[in-house]
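Heads up, one of the protein chains got dropped from this complex, but the rest are sitting where they should.
After this line comes subunit A, so read on.
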Amino acid sequence: MEFSNSCSSFSSSSLDSTKPSPSESSVNLSLSLTFPSTSPQREARQDWPPIKSRLRDTLKGRRLLRRRDDTSLFVKVYMEGVPIGRKLDLCAFSGYESLLENLSHMFDTPIICGKRDRKHHVLTYEDKDGDWMMVGDIPWDMFLETVRRLKITRPERY
């Protein structure tokens, strides 16, 4: 039985890199579901995973509390092009140098601060205003107050 389906009216968004192509079904759909891919820019959704509002709100509140705790500061780290990220406790580092050293070890490639260029992996961070900034511009303590997450960019290609 042939099932046809038109989904041309849906706008295409980029496909999730972890989702394989459609298997042996008779329909070849280009799925452009509304669910965003595993990029770090993904916003917190209110409807997934399926937990009730009370639990969701409680957990959100807890995350804010934990930020103010002096003993640890966990942030997520992504390398561009790699869907699975890592988590890092920034309080474990004394400064930018030890952070870079550790990250380079974690991702098995040299990572630097500074401007994007053709050769290097460069570390950037998202601050509390949601802007992506170069790591290393501000004093380490201030950095700890404002950093939300980290992204390691790939060397630029031409």
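As a working rule, a residue touches a chain if its C-beta (ideal position, glycine included) is under 8 Å from a C-beta of that chain, and two chains touch if they have at least 3 such contacts; residues count from 1.
Criterion: contacts and distances are computed from a predicted model.
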- line: Taking the list "GPI transamidase component PIG-S", "Replication protein A3", "Alpha-endosulfine" or "GRR1-like protein 1", the UniProt entry for the undisplayed chain gives the protein name "GRR1-like protein 1"
Task: Could you tell me which of A:Pro50, A:Gly81 or A:Gly130 touches the chain that is not displayed?
output: A:Pro50
Task: Identify the residues of subunit A touching the omitted chain, counting contacts across the whole complex.
output: 1-7, 9-10, 16, 18-20, 22-27, 29, 31, 33-35, 38, 40, 42, 44-56, 58-59, 62, 74, 76, 78, 84-87
